[in-house]
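A selection of the complex's chains, in situ.
A, B, C and D are the chain letters, set down in written order, and residue numbers restart from 1 in every chain.
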């Protein structure tokens, strides 16, 4: 049994994230999806609560017919010490053997702790980035195509774009 | 869709816990199993890490053929403010409508926050208690019958009883 | 202008506390009433929230016709480092010149930091103790006479004794 | 009895803040003035300690002959989780029914938690902003007219502008 780990903030969960999970599931038996910075929410860079991000991800993976037996969905609060953070992740997640990611910083931390890591070149472009998607939301541009349909629906249901706009209007 | 919430420390996950989950699944569509005090481990009262407790629970529920579509398994770190803790749980878990538990204290917190709560009278006896099971482990008495077989196997695999004995020998 | 400081947990605010405040107001111009351990609540030893304790104290002092110009009511969260705690208190309260208290430990911390301190011998007995009053509440004995009438009314209004009993029934 | 809540950092307390409090006191029986980010001080954006901010506010309200019976002055430390912060405020303050503010972000948090909120259009201009006032202090421009006289005096007494200039000279 081999397990992969993939950690993101998922603000929101987008098609780039989904791509990594599907790629990983071709290589490992189970993938741990770690939802990072759980304590951040109602901020321009982190509009969604951990609760909302877990719901988005679960609905998107169900929509893709990915069996819940194949993944673990685990909230990971920040601890503000990068070196120690790897051990903090280990204390929360089942054992893993390979770390997937697009972020060199995160991969470096796991690599220096002795883990095998795999940099995923996101196929598309910078549009598969939470930052870009939030920018589109703020600018009133279409953003729905960059996230799985279940996520687009969820964000509409919770009026997520309105929330982001309200927060952004504040200094 | 109705969701229940059931929070415990699961040190270890035992048959009383399993009973509550099965009872809840007869009444609600999905049950959130909140693993509390995630930061506590390698203590006489909290021997297992969050990682280990998640593994125990997932294996026990698989053994019972409970579909992962029916439950959420969510780590909940302590925050050391009881009143605020309810909101902290809300920020981590999908929305829930009914709170299950055997612990009056926890139920009181949710009740005062406006939630419907349900006290579960554990059918058996005090033996369906983590405290009692850890005591049996420490005294060299049989403890395996009080936990699901998958949990007993898992604890043996990680040499959990040896860990508990070593910790307890320290002052 | 001279200011005194008096810190307590006020679980609940009782006649011994009121006595100290009145005594201090004979000696200093203003008294700072610091409500300590603000984050503790819904516990057997700390049943009331900071919100509730502030209300109790304000109502009790109004009942005594103590002008709000004469006192400051300031919540003081714990910081878990006794030596540093004095500086933490300074950062939250207006400058003070004399520290009142019944607890030698607290007074020692301020004394070693260079403050003048004054040990108040509580006139009555151990009954002017939060611990004793909570014990009476738990045992179903009369407790009302040990707190100012406004506090007794407040605790009844919020069903404080019922809360304490529920919490205490939990292991 | 109706209570309003008004939270700010008050770095420093200025005429815009005073305007909101007076407006609120026309509408509610009591106003809770929550002093936020109590732990921040000696920073370019947060030069004053909580102690100093409490003193400024109390002196400014006394100068206006606002009775201390009409307001509560309550320090509110940050907790770094916006969603949970509302519950944290509730645990510290007496019950409130209406939330006043100029900051859409704060109001959004309370609104989503079910509170009635009231956006106050500050009559003047951006000059009724702590940021602008600190900028004037740093640039050696007159700033006194934007704060109540008692606050200007207090800041001079504690040599607040000198402190701000020293801090700002550091990288």
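Simple rule for what comes next: a contact is a pair of C-beta atoms (placed from the backbone, for glycine too) under 8 Å apart; a residue touches a chain by one contact, two chains touch by 3 or more.
The model shown is predicted, which means the values in this text are computed figures rather than measured ones.
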Requested in this report: Start from the 4 shown copies and tell me what the total comes to for the whole assembly.
Outcome: 6
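Heads up, the rule we're going with is that only the chains that are shown with their structure count from here on.
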Query raised in the report: In the touch network of chains, how many steps separate chain B from chain D on the shortest route?
Result: 1
Report task. Indicate the whole-number Å distance between the mean C-alpha point of chain A and the mean C-alpha point of chain D. Result -> 37
Report task. Please report how many Å separate the Cα centroid of chain A from that of chain B, as a whole number. Result -> 27
Report summary line: Check: chain B positions touching at least 2 other chains come out as 81, 83-84, 90-91
Query raised in the report: What topology does the chain contact graph adopt: line, ring, star, complete, or other?
Result: other
**Report entry** Complete list of chain pairs which touch one another
**Finding:** A-B, A-D, B-C, B-D, C-D
Requested in this report: Going by the contact rule at the top, pick out the chain D residues touching chain A in the complex.
Outcome: 80-84, 103-106, 108-109, 112, 131
Report task. Provide the residue numbers of chain C that touch chain B in the complex, in ascending order. Result -> 39-43, 49, 163, 166-167, 169-171
Query - Touching residues (chain side chain D, partner chain B) in the complex - result: 79, 81, 83-84, 86-88, 90-91
